[in-house]
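All protein chains but one are shown in place.
Should a chain be cited, it is by its letter among A and B, assigned in written order, with residues numbered from 1 in that chain.
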Amino acid sequence: MVGFFNLLINGLIEGLIIALPALSLTLVMGINRFPNASAGDTMTFGAYAALGLQYAGVAFFSFAVMGSLIAGALLSWLCYRLVFQRLSRAPMVASLIAAIGIGFMIRSVIGLVAGHDLHTFSLPLVRAWNFDGIRVLPTDLAIAGVALALLILVFCWLKLSPSGRQLRAIADNPDLAKLSGIRPQRLMGMLWLLSGALCASGGVLLGMKAVVMPELGWEMLLPAFAAMILGGIGQPLGAVVGAVLMGIAQELSIPIVGPSYKIAVAFVVMLLVLMVRPGGLFGHVEKVR
Amino acid sequence: MSLLEVQHACVDFGAFRAVSDVSLSLAEGELLGIAGTNGAGKSTLFAAIAGQQATSTGRIEFGGADVTRKPVHQRARFGLARTFQTPREFANLSVLENLLAAAPNGRHESLLASWVGRRASRHQELELVRQADEILAFVKLMPVRDQSAGGLSGGQKKLLELARVLMLSPKLIMLDEPFAGVNPVLIGEIIEVLRKLHGRGIALIVVEHHLQALKSFVQRLIVMDQGRILADGNPHLVLDDPRVQAAYMGGVV
Partner (left out) sequence: MDAYLLAIGTIVLIYALLAIGLNLQYGETGLINFGHVAFFALGAYTSALLALKGWPLPLSFLAAGAIAAFSAVPLGFAALRLRDDYLAIVTLGFSETVRLVIQQEEWLTRGVQGLPGIPGLFTSLAGTPRAWAIFLTLLAVTALAAYAISLLQRSPFGRMLRAIRDNEPAVEALGKNPSGFKIRVFMLGAALAGIAGAFYAHFITFLTPEQFIPLVTFYVWMSIILGGIGSLRGALLGSTLLMFFLEGSRFIRDILPGVAEVQMANIRLAMIGLALVLFVLYRPQGLFGKRPV
């Protein structure tokens, strides 16, 4: 029972981390209509950016994190302006393959610059709190807190700001996107800045929880996609709920299949959702016209 | 016995009821037009009959068989064919190949037949080509027979859709806005083809916005509004119906 709770807590925290790229994926998928396979490597980029800033002597870790968010935002924005924007009229597979290529480029440059050694952030070592066997790491709490804060911030923006509301509307209803024709530049720019920041933050948090290595983000890509599909494409709340469920499912599967099969769990969940309820929890299935 | 029976069909999108308790009966060889303003539900009804869209309640029978839960391709096999509003030609195939691809499944189309028994397949192909050429002549698309379908004009693509569907020897052809985006000359040609098909005993359902074109050649007109059937009968009487006039709110009737 204690073990169950520990897994549950860990799953919840992992789920919150997954929620960040999942949110980014669901928005891009809903608006730009393609799965952004470079999201994982953008996460890795975020982690390494924070790492780099720390090594460069930035005073507080939180500054490094903010710096990494900005870096991630800019990277994604650049990718949109240089590549994805030009592919907006091309078939979906073009953007998809371009995203794969961009992911490869990000990962390889990181590997060339930073090497393949495992790194960790220099954070104060804190002992886990123990409540009768239920272990909670203060770092994990901080991670969860930051993730939650970021998610709340983004949701406020999506709900309250006019651009945010427009984005949500388009993400939810693709026909609306087609009707509105040329999507305003600014809106797209904001979307991609947001997307990059979300992925970068996910990467940093993941790096805090585990280790920083070039494959960090790629390993999160499938769980994030599964979360997006589980929650329903274009549904921000769905992405978060889906991500938390994914995180918990992955952790709870450990006693059954061991700790290394997380990606397989994500895959199975993805398949099940697509077979049984393709629209996901909150979404609707699109009909062919 | 009627060819098509729709009984109390309803289609819901969440809380929104797009088609509300629609019943209609179509006899063999009948020529029916369905009109209505935007959002009247005619496209949804069309999709429900064609099998693209599931009904929430209600029953659809075709040729005596219950097709309510049957998928699109099975309804087509029964003889219920349809064309698309935005032409869905096989762009990289030639016009002729488009028709050949439509020919009902023969053993010549199996994977094994690619390698084994090729002579027999070629025989069957020749027969199909003959059929296709006949149809192409009928719709006057012979001049572009070997051209890539993607390069045809909008009107030609609509004729191609019709030609393709004829390869199925259908009992009913449903046309989804056949006159949309087509120049007036070709509208005339399409109407002529439709009249000839009617002459051959094929039932037709034409869903259209373009009332002028519609009322000139259909025998029976249904007008829908807000998911329901407003009026059903002789086109001129239907269009004179005050409820129909009100629904169109002074638009061109």
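To be clear about the criterion, contacts are C-beta pairs under 8 Å (C-beta built on N, C-alpha and C of every residue); 3 or more make two chains touch, one makes a residue touch a chain.
No experiment lies behind these values; they were computed from the predicted model shown.
Where the complex has a chain not shown, which of B:R88, B:R145, B:H209 or B:R228 is the residue touching it?
Counting the whole complex, the residue in contact with the absent chain is B:R88.
I'm checking contacts with the chain that's been left out. Which of A:I70, A:I100, A:V211 or A:L252 qualifies?
A:I100
Residue by residue, what part of chain B touches the chain that was omitted?
Against the left-out chain, chain B lists 50, 71-74, 76-77, 81-82, 84, 88-93, 97-98, 100-102, 104-106, 108-111, 113-115, 118, 121, 125, 150, 164-165, 167-168.
Considering the whole complex, not just the chains shown, which residues of chain A touch the missing one?
Residues 29, 33-35, 37, 83, 86-87, 89-98, 100-105, 107-109, 111-112, 116, 222, 225-226, 229, 258, 260-261, 263-264, 266-267, 270-271, 274-275, 278, 288 of chain A touch the chain absent from view.
Methods note: only the chains that are shown with their structure count from here on.
Report the inter-chain centroid distance for chain A and chain B in whole angstrom, where each centroid is the mean of the CA atoms.
That pair's centroid distance is 45 Å.
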